[in-house]
Every structure is written in C-alpha cells, then in structure tokens.
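Before I ask anything, let me first share the structure, which is written out below as structure tokens.
Missing here: one protein chain of the complex. Every other protein chain is in place.
First chain written, first letter: the chains are A, B and C, and each begins at residue 1.
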Amino acid sequence: MTSRLRVGIWGASGYAGAELIRLGLGHPGIELVHLGAHRHAGERIDAVLPAFQGWLPGSFEPLDPARARACDVLFSCLPHGQSHDALAPLVGQVRLIDLSGDFRLRDAATYAAAYGHAHPCPEQVDRFVYGLPELARDRLRGATAIANPGCFATACTLALLPLAREGLLAGEIPLAAVTGSSGSGATPGPGTHHPVRSQDFHAYKPFRHQHEPEIEQALADAGGEGFRLALVAHSAPFVRGIHVTAFVTLPEPLDEAAVQAIFRRHYEAEPFVRLRDKVNVAQVRGTNLCDVAIALRDRSLVVTAVIDNLMKGASGQAIHNFNLMAGFDETAGLQALPLGV
Amino acid sequence: MTSRLRVGIWGASGYAGAELIRLGLGHPGIELVHLGAHRHAGERIDAVLPAFQGWLPGSFEPLDPARARACDVLFSCLPHGQSHDALAPLVGQVRLIDLSGDFRLRDAATYAAAYGHAHPCPEQVDRFVYGLPELARDRLRGATAIANPGCFATACTLALLPLAREGLLAGEIPLAAVTGSSGSGATPGPGTHHPVRSQDFHAYKPFRHQHEPEIEQALADAGGEGFRLALVAHSAPFVRGIHVTAFVTLPEPLDEAAVQAIFRRHYEAEPFVRLRDKVNVAQVRGTNLCDVAIALRDRSLVVTAVIDNLMKGASGQAIHNFNLMAGFDETAGLQALPLGV
Amino acid sequence: MTSRLRVGIWGASGYAGAELIRLGLGHPGIELVHLGAHRHAGERIDAVLPAFQGWLPGSFEPLDPARARACDVLFSCLPHGQSHDALAPLVGQVRLIDLSGDFRLRDAATYAAAYGHAHPCPEQVDRFVYGLPELARDRLRGATAIANPGCFATACTLALLPLAREGLLAGEIPLAAVTGSSGSGATPGPGTHHPVRSQDFHAYKPFRHQHEPEIEQALADAGGEGFRLALVAHSAPFVRGIHVTAFVTLPEPLDEAAVQAIFRRHYEAEPFVRLRDKVNVAQVRGTNLCDVAIALRDRSLVVTAVIDNLMKGASGQAIHNFNLMAGFDETAGLQALPLGV
Partner (left out) sequence: MTSRLRVGIWGASGYAGAELIRLGLGHPGIELVHLGAHRHAGERIDAVLPAFQGWLPGSFEPLDPARARACDVLFSCLPHGQSHDALAPLVGQVRLIDLSGDFRLRDAATYAAAYGHAHPCPEQVDRFVYGLPELARDRLRGATAIANPGCFATACTLALLPLAREGLLAGEIPLAAVTGSSGSGATPGPGTHHPVRSQDFHAYKPFRHQHEPEIEQALADAGGEGFRLALVAHSAPFVRGIHVTAFVTLPEPLDEAAVQAIFRRHYEAEPFVRLRDKVNVAQVRGTNLCDVAIALRDRSLVVTAVIDNLMKGASGQAIHNFNLMAGFDETAGLQALPLGV
C-alpha cells in the first residue's frame, strides 16, 4: 500500500473541504490532484484558505467531471441539494464519498419530507452505502459510493447503536443535541454573527431536523424497531463539536454493569469510540473520536456522546470511509491526538 | 412607599451578592446599609468588586447578627450548607430572603438525599415561603422569610408550571438544562478555567442534581402528580443564562393552539414571563425575564425556557420577592431591558 | 424639565440604534416617536430586535424627513457616507446628533484622505460641534447639531486629552487599539463569523484607520501640537469594548505623582471618567464610563483606557450629548452600573 491514490475534492473551500485538505496532506495514501470549488475557481488556495499558506501553492479549479473521473476517489462537500445533479453522472465512474445529505435516505417519501422536495434521482440512492463504519464496516470495505453521515446523525446514532442491536430501544426517545458554530459552515450568517453567538444558546428545529429520519434509518438498520426519536437541535457558542444527550427508557430492567457490558461489547474493538465516565466536547476536538458515557436510574438511561463535527461528524469519518473503501489501515491519517486546550 | 427600607446583604462579594448590590443601588425602595462578606470583611468594596469603583466608597463588614437585625430586610447569598446556622437565629427577627438551597425542600429525607447530609434545623424550613412568584405570589406578599429558588429550578419549573396546574404532567419528563459559567460562582475552579471552558460542553450530575427534587416539589405544589423528572445539567461556554429543554408526553391529545392557550392563560398577566416562538439565552441577558416557547408533535411536547441565572435565577428574583414582601410594585428595580449584545 | 422631548432615531435597527432605543426607553426626558430603519421599514420592531418583545409594540418607519422635522431631536445612526445626504437638508430644522463619521473632520482634504472620497457638503461640517463632552462641554450645551465621536476616537482621545492640554504630547505616539466584535455592527461578515472570530486576534489598518485624523483633530483642539499618531487597530474576540494602549514619550521629566495629578486635575469632575490603577474592558461593560490608568518609566508613559464601544463609544455618549444639548442632568439615563460579569 505504498503508492498514493489520486484524490479529488469538490466543494474544497468550505469547512469540510478544508478539513479534508488538511487530513489529505497528512495521509500516507492520498495525493490531492483536483481541488474543485465553484465560487472560488481560479483563485489561489491560500488566498481563500490563508492558514494553508506554504502548503498549497496552486489554485482552486472548477467542478470538472472529466477531472473528477481521472481521480481514483472523489470526495464531495457540495451543499445539500447540489450533490444530486453533480454526482449522479459520476456514479460507477469514479469512487465517490459524498458528505451531503443527498444520498443518505433510502425512502423517497422520507427524503421529501426531510428536505422539502422530491429526490431528483432516487434510483441512485441504493448505490450508496451509508458510511457509518461502526454500523456497516463490511459493506464499506471496497464500496464504490458512500454517503457520509451527518454530524448530528453520527453522534446520535453512536449513542444508541448498541441498544438498537440489543433490541433495547422502545417508545419515544428524546435527543437533546448541541452543535458548535462550525456546523453552520464557512459562510457568515445571522446565527453565527459573533456578537450574538458568543453569548447565546438556543434550540432550533424541534422534531423537524433532517437528521432525525437519518438516525432512525441507521438504528433500524442495526435492528432497532418500535421506537421513535424526538430530536431537538441546539446552537452553542463553541466552535467545534457535537454533544448529544439521549434519554432512553429501557424496555426491561438492567443494572448499570449490564448496560456498560453491552456498550463495551459493541465498541471495544472500535478504533474511534471511547467509553468514558463522562464526555466532554473539548476532549475529542481535532480527532476522529466519539466518546460515549452512560448513567442509569431504574429503567431510565441517559447516554451522552461527543464528536468533533468537522472530524468524526464530517471529514474525519470521510477519511475513515476512504480507508475502508481503498484498503488502508482504518486509522491512517487519523491518528492526531486531541488538542486538549 | 416613598421611604427606603434598610437592606443588608450577607455573602455580598460573590456573583449573586454583587448582582444584588447592583440592583439595590438602582431600586427606589432600597438603602444598602450592611454589606457582609466573611472572607473580605474590612476590605474596600471596590477593591473586591472593582467594577463598582465610584458607587460604593465603603468596606465589607463581617456577618454581624446585630447589624442584620437592625435591617428591615436581609438578603443572604451564603453558600448552600452555611445558611442554616447563620439564618436560623434570625428567623422572625428580620425579614429574610435566602438565596441558598438550605430552606427550599420541606421534606427532610428529600433534603438529606439531595444535599448529602441531614438538615440541622428542619423545624425552620416551614417558616420560609418558596419564592417563585408565578407559583406563590399571594403567600409571598408580606412573607417574613423567603427561600429564593435555584437557577435551574426556576427555569425548569416555569417551563412546566402551566402543565402541572392543568394536570398535564405524567410519566417521566426528561429535562436537558444548560448553564453558563457564572452559575459556578466567583471562585475559580477547574470547571470554569477559561482554556477549558471556552470551547467545551458537557453533561454533569445526570439524575443527581439537587434541583431535581426542588422542581418536583414546586410542580407538586402547583397540582402536578404522577410524574417524575429526569434532569441532566450541562455546562456551556457562555457566561450568563440557563436554557432548559423539557420533553413532555401529554396524557391526552391536544393541538398546538390548545397548548398555547394554556401557557397564555397562566402567564399572560405575569410581568416577567414572555411567550415566544423561540427562546434565546441572549435575549434575556441582564433582565429578570423568563422566555418560554413550545413545539408539539402528536402528544410529544417540547418546552424551552431561558433565564439569566444571576437575575431571574437568583438576584433579580430575590428583588421581585423583596417587592412582594415589602409591598413595592413588582417590577421596581427590575425594568432594565435586555442588552441584546 | 419634567416633560419629555420628542425623539427620533434613524438607522434604528443596527447596534447603535438598538442601544439608543434601550437607553431612550429608560431616559426620563425622552419619548421615542419615530424609529426609522430603511431596510426594515414596515417590519415589527420586535421581529427585527426580538430581545425587545414587550417593550415596543410598533413597526420601523421609513426615513421620513417630515417625521424627522416633527421631532425635537433626531439621532442618526446611518452608516458613514449615507449621513451627508440624509442629514444636510435637516440642519437647522431639527436638533441633530449624528453618530456617523460624516461631520466630524473639519478639513476637507483630511476627510477625503480618511474616507476615500470628497465630502459632498463641506459647508455643513462647521455647523456640527464635535461631541466629546470632556473636550467641548460648553459648546455642546445648547448645540443644534452634534457629530458624535467614533469609538476608537473616544477612547484614544480620552487617553491623551490631559497631556494635550498640558503640552505634553510630542513626536510620534503609537496607539495599539483593540475592539470587540460589536464594533463591526449588526450585519454578519467574514470578520465576525463566530468560528473564526472567537479564537482569533489580528491587527488591521495600520496607519490607515479613519479615526487617526479624528483623534489628531480632537487633541489639537485641546491644545496639542508637534505630535503625530501611529494608530493600529486590532480585532479581539470579546463583544463589547475598546481597549487602547498609548505610548507617549514625555518631552520633559515628570514623576508618576505629577502625571497622576495632571490626569486627576482634568478628569476629577468628569462624571464618566474614572482614574484606575489598571483598566479592564469588562469593568465598563454596559456603562458610559471611560476608565484610564497610567504607568511611567523615565520619560516613557503608557496610558491605557477602556470604554464600552456601544455606550461611551457610540450611543451612551450620544445620550450624554443629548443631555447637554437639551439641558438635562448629564447623567440622565446613563446611571446603569457595570454588569461585571
């Protein structure tokens, strides 16, 4: 595995794209050959992403299908709703890892309800494997098209996956999920205006977040049934991270040791999941880790989980999927330790 | 009501105390005559609280019961566990408003479980009225001793109070409650160390926060029964504010208009509660307001509520209670608009 | 002075405008009768400024000269470059307080160099008094048009004013001035995007900030001569505040007590200037105060000064000017204590 694969990135100038560039430059099996950014085509990369001065002398390119097809793997960080048309012609012609929500939901009606419009190419969705390695590792090995999970979806699914597998999800499950400001992307807007955001906290999209059906689909794939999620998203004034607090009523009595054993059984071999006594967003920042902790009172179980939304919630997980797709060690390019502070 | 009452504050050098000083100086019916601070006795007030330079020329005093008895009203901001002994000898001798948790829980066993020790003077607890004006306005008018509610307790109770009154609480009710760093007080500690706190978010004390039984008691006082809370507290990197997200499963089908009508009926006459489409911590900062919003899907109701923890969650509410106790207009000294940014 | 003046605000929906609304609602001599906001005309005020729900039931109006003329005083918070044309027709017809930079610089060439275009109505500039009360109190009393100083200009001028009056400015004077993010206004942009701003610090516009000539003019008005400023502005990740560090080489030897005496002499009667051992942005937040401190080594003097940029650096100072203009007590509406935290 000494030679490098030729890798392209579409949507390379946003936060997920820049994170992929950062990870790609440090990955032993990646050669970045095509960095496409529609709005910044022709501009110097280090003019758009000035932190990278000295590493990337070139310029962003247009989104060129021919250039994409010449890659071994193409990552797409295009926005939701734009990946459909851009990627559909490429399926089967270049290995794809799509970070948008466009190819995640297999049910057309669910997609339409979540995203507000009919899917333009529903027949393509089944060609994508949902890229949560802890759920679908075997199918991701050698996959040719991968739909990388959403940030909230990753944290929430990992909080509940062992319970889904053990048939321990039932009834309505409230999820209080909290995101940092980088989750809103690189384009300034009212919700990320520093004077407001830096001292605010608020809930948004109760019951209406598009990741809710995505999590339900993933948990059903894991064997969960007879449950329904109640996801409330929240905005907090940190930059990187997702924190989720899940409230589960166990359908049968279990003591804490038994629940710990369940989580341990499903996660002890996972390279990017840590079971903790408590979880902190700061302790996974800059890493591809998901930290998980539990607390139990009678049948009431609280599961908390944290990720770095740009890493395990986006580009880090995309690299993990790349490693599975291309046969690299799963942790290649993802061994950075948390910054701590 | 043109003359000013002689007011003392014990524990005047902490955040709640400083906020009481700030509010007291702007209140038409308050003359601050005794500012007691054990650790800072003898030090200039503006050396300990330098922001106040120019307003307060004097020094902090020791906690002197004789000086306290000479006041018309004494606010106490002593820490939990220290108010018992300090205030018990003063009950009946000076009107008291205690901001600690020492006189809030009427059931001795509940107190012992929440605070980890037996109450030293349980016979005194019943002499204190629990000071949530929206719950107990009539008893607070003319009260001689008031136990000011906790910060989480205020926000959570106000999120659920109309439902408790209407018999709409049932089963287990998850509460995801989030606090800013000022909730930890003025003494530096690992959890409020800037390098860590400013980019962290984490849950703490799941099922074990001492405000959980306090909220349950308040909601039972309002008529709630057959319910149990599952409170998870969280630390966020803003300074002032509490945000709570409550997940309620309604025992009977109601549409959103009906739920809105219930909240409106119980809150429309309240001077410090606003019903909103959505709530933001930043929009109540510096005020005594509690903003409340609801969202409904089938029988699943999400109620969000926000307060400024140092105002409605502590000193602002204490002034509100002072106004009720002493016969002032309820909003006296509390009319400041939110800073916004 | 018991009756209220009829007051209008143009540009009422931005940060300075919202701050004027907040201060105006609490001012005993102000009745807000016309809130003009070009982009938001016709929208409910509390939809644009949601924190104000409950205080302001009406809607923003267009910028209507007839409505403005019907006011006793009009505050204008229009952007630099838009006040010229909007206010010139109103000079002499309604008392004006303009918060933009359009009528501050009396020298046309200086204006053109600072703002990049020729002044469209230079003949009007002399009708405006530069509104720094510590510099021009007597001319501001009863003035009919006031050019409210810039935020950096206020802090820097107050750091150096006593030295200018005493002839102690000489040579080049470096000024390292630091602003919070609210100084960029309410419109989101790359420089105030939370993911970047919250962990960044950077200098901008070295030698080229438009407040540099404004400060030089003010200090010359105070008697300063033979000096030149070297202003470097910086962006920091707090919200409210300006901090300035001025490096002065004294033209003659003075000991620290002598310098302290000079500052005390010029500031001890000022209601909004405090001399401190050290200054902190946090200790003036929410107030109209300017805190000043000095340190001396041989002939090298460092003066530090802080203000809240939305208060003493904008709307608070505008209210101070209103009080002087209309004959109110100077501190009317401006007595709020600092929030501290």
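General remarks:
Going forward, contacts are C-beta pairs under 8 Å (C-beta built on N, C-alpha and C of every residue); 3 or more make two chains touch, one makes a residue touch a chain.
In this text the structure is predicted, and so the values were computed from the model without any measurement.
Of the candidate positions C:238, C:267 or C:328, contact with the unshown chain belongs to C:238. Listed by residue number, the positions of subunit C touching the unshown chain are 172, 174, 176, 178, 180, 195-196, 198-204, 206-207, 230, 232, 234, 236-241, 243, 245, 247, 249, 278-282, 285, 295, 297, 300, 302, 304, 306, 341.
For subunit B, the residues touching the absent chain in the complete assembly are 15, 180-182, 184, 186, 188-190, 192-195, 197-199, 237, 239.
Residue-level contact of subunit A with the missing chain is found at 15, 18-19, 22, 25-26, 49-55, 182, 199, 239-240, 274, 276, 280, 282-284, 286, 310, 335-341.
Assume only the chains that are shown with their structure count from here on.
Chain contacts in this assembly form a complete graph, since each chain touches every other chain. Remark: subunit A and subunit C have CA centroids separated by 46 Å (rounded to whole angstrom).
Chain geometry summary: the mean Cα position of subunit B and that of subunit C are 37 Å apart. Among the residues of subunit C, those in touch with two or more other chains are 15, 182, 199, 239.
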